[in-house]
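One chain of protein is taken out of this complex; the other chains stay put.
Think of it as A and B in the order they're written, each chain with its own count starting at 1.
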Amino acid sequence: MSAIAQWFQDCLPVSPEVIREMTNEPVPNHMKRWWFALGGTPAYLFVIQIITGILLAFYYETSTGSAYASVRYITEEAAFGWYLRSVHKWAATLMIAAVVLHQMRVYFTGAYRKPREINWIIGMFLLLCTLTLGFTGYSLVFEQLSFWGATVGANMADSVPVIGGFVKNLMLAGETYNSRTLSRFFVLHAAVLPVALIGLLVVHIMIIRLQGVTEFKFKDEDESKPKTFSFFPDHMYTELMLGLFLMILLSALATIFPASMGPEADPLTTPEVIKPEWFFYVVFRWLKLFPGTFAILSTGFVVFIMFTWPFIDAQIRKRTRFQEASVWIGIVGVLAIIALTMWEALVAH
Amino acid sequence: MADDSSHDDGPVQGRRGFLGQASNFAMAAGLVGGYGAFGAVAARYLYPARPDTGSWQFVADLARLGVGDSLRYQAPGGETVNITRRARDGVAEDFIALSSTCPHLGCQVHWEDANQRYFCPCHNGVFDSAGVGTAGPPGDAGQTLPRYPLRVDGNLLFIRVPTARLVADAASSGRVIDDDCASAPGHDPCLSPLARPPRDGELG
Partner (left out) sequence: MTLETKRWIIGAMGGLFLVSLVLVQWLETTRRAEEAGLRPASVSAPASSVACVDCHAQANPGIVDHWEGSTHAEKGVGCVECHTAESVEPDAFEHYGQSIATIVTPRDCSRCHVEESAEFEASHHSKAGNILASLDNFLAETVEGSREDFNPHSPTPGRSFDMVNGLASAQSGCQQCHGAKVALQSTDGSLITVDELAPDENGVPTNQAILASIVKDANGRPMFDTGTWPNTGIGRLNLDGSAGSCTACHSRHDFSPRRARQPENCGQCHLGPDHPQKEIYEESKHGIAYRDLKDDMNLNATDWVLGADYSAAPTCATCHMSGNLRNGGKITHDPGERISWTNRPPVSVAMDTDINHAIVKTDDPDERRALTVDSWEDKRNRMKDVCSHCHSPDYVNSFYAQYDDFVVLYNEKFAKPGQAIMAVLADTGTRSPTQFDEEIEWTWFYLWHHEGRRARHGASMMAPDYAHWHGMYEVAERFYMELIPQAREMADHAGGAARTEINRVINDILSRPEHVWFEEGAAEQSARIREEMERRYGQGGERDGNNF
């Protein structure tokens, strides 16, 4: 045994003590509260997405002629294909929900404030990456909504002044949806965006580790007890439980609400009711409320405000007496998002 | 890992020995069982959904083949099958259906009329007209060309061949290839208008 251990030691000159030291960072006590685990949830779901995504890619074909048929093969013919596809779809939904909740938690607890501005911005990039993954993902099924969603998305980009046409052409590989468009979405969905997401995630977590998790103090905590607990194994057990809970939840969702297939994309017929995935309902409703260019630019403006919020918030706190202004603005923002989403969800057109 | 101190670790010491071990075991079993099953699902998903056991395909009326006659049949997968009639009893045993796939490493053999043999270009395998390997690797190993099962129903001959196709939307049933003039979609090869090379200017 020791000979083999020695051999490993020689080949990989890393001592177990160092690894333990590196990973076993003390975790603040507030992390025992479940809603603080929302950062780990999307990361775990992302791993599931990578695994199921790789499995789906084994059978998926990127040609507009056979994409729909290959998804149908996965759904109807391949063993457990329906299950893996449904898990992929539901994990995507949960991932976006978890990212949004995580961001709300960070926002309302003010965890983005100095010195964590950069990590907030990286978090915003992660949010955009996740949403774009969702968008490209449902384009790949090549059903009616995939096609028209992509077409509408591209034409939305087109209405941005100056660079719109350029962005649209870049997105569709042409003026309109064509035979080269789908492989673009596939490469974005299966290679570019996941790699970007992993890179951003690494930086995101590294910065957390460098700065330490924001510590919160709750009134009911016993002052005499230590302020932290160890990551390993205690917090890891928590994460394992969370992971298994997600797996069970996903299996249940996949069996009760399996991913279905709409009619195949038909460039000649726009469906009567066309709706994007639920996480784009906000933008979709906004676009219906206001004329094109204004709607696009105002959406862009809101995203810009979100990116720079740590600095804006700092200025507000510095220059005015409204120290908790961010909470109220946040509540208004969240209510607006919920209202627009519900509105879009409840009406047919 | 059990001895990692934790601030709220406070079970009764006496229980800890046995139950602690048991909980370790339960956790390991749960993780292996759950994720292992997921792994098994993934593995099953990657394996072909259902084996291609082939299907019975119509070949021809029995009357089409006299004793000693043979015809070539193209299976849905594109493989050529040589079907020869040896007797006139009206049963499946009258016929043999030779696959054109070499038993050595799966290349396609072709019939050489001049040498009265099947020849495999990959490793110079040679088979006689009954499909028995006579030279090359199949001859050395005593292999023969595979035979497909045949069935006679009434006065019709059926063959069981694999139906998997290389191109997903190709035709789904096999067909008999006309020996003299292979009939295929498109132009009739029997009517080749330019048997001689075109003269200058003839094709513009």
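Throughout what follows, a residue touches a chain if its C-beta (ideal position, glycine included) is under 8 Å from a C-beta of that chain, and two chains touch if they have at least 3 such contacts.
On a predicted model such as this, the values are computed, not experimentally measured, just so you know.
Across B:Leu31, B:Leu46, B:Ala87 or B:Leu105, the residue that sits in touch with the chain not pictured is B:Leu31. Contact with the chain not shown here comes from a single listed residue; of A:Pro233, A:Gly292 or A:Gly333, that residue is A:Pro233. On the side of chain B, touch with the chain left out of the figure occurs at residues 2, 4, 6, 8-11, 16, 19-20, 23-35, 37-38, 41, 55-58, 153-154, 156, 163, 172-175. Looking at chain A, the residues touching the absent chain are 79-80, 82-83, 233-234, 237-238, 240-241, 244-245, 247-248, 251-252, 254-255.
In this section, only the chains that are shown with their structure count from here on.
Those residues of chain A whose C-beta lies close enough to touch chain B in the complex are 51, 55, 58, 66, 69, 77-81, 83-84, 225-226, 229-230, 232-234, 240, 244, 247. Residue ranges of chain B in contact with chain A, taken from their complex: 1, 4, 6-8, 27, 30-31, 34, 38, 41-42, 44-47, 49, 168.
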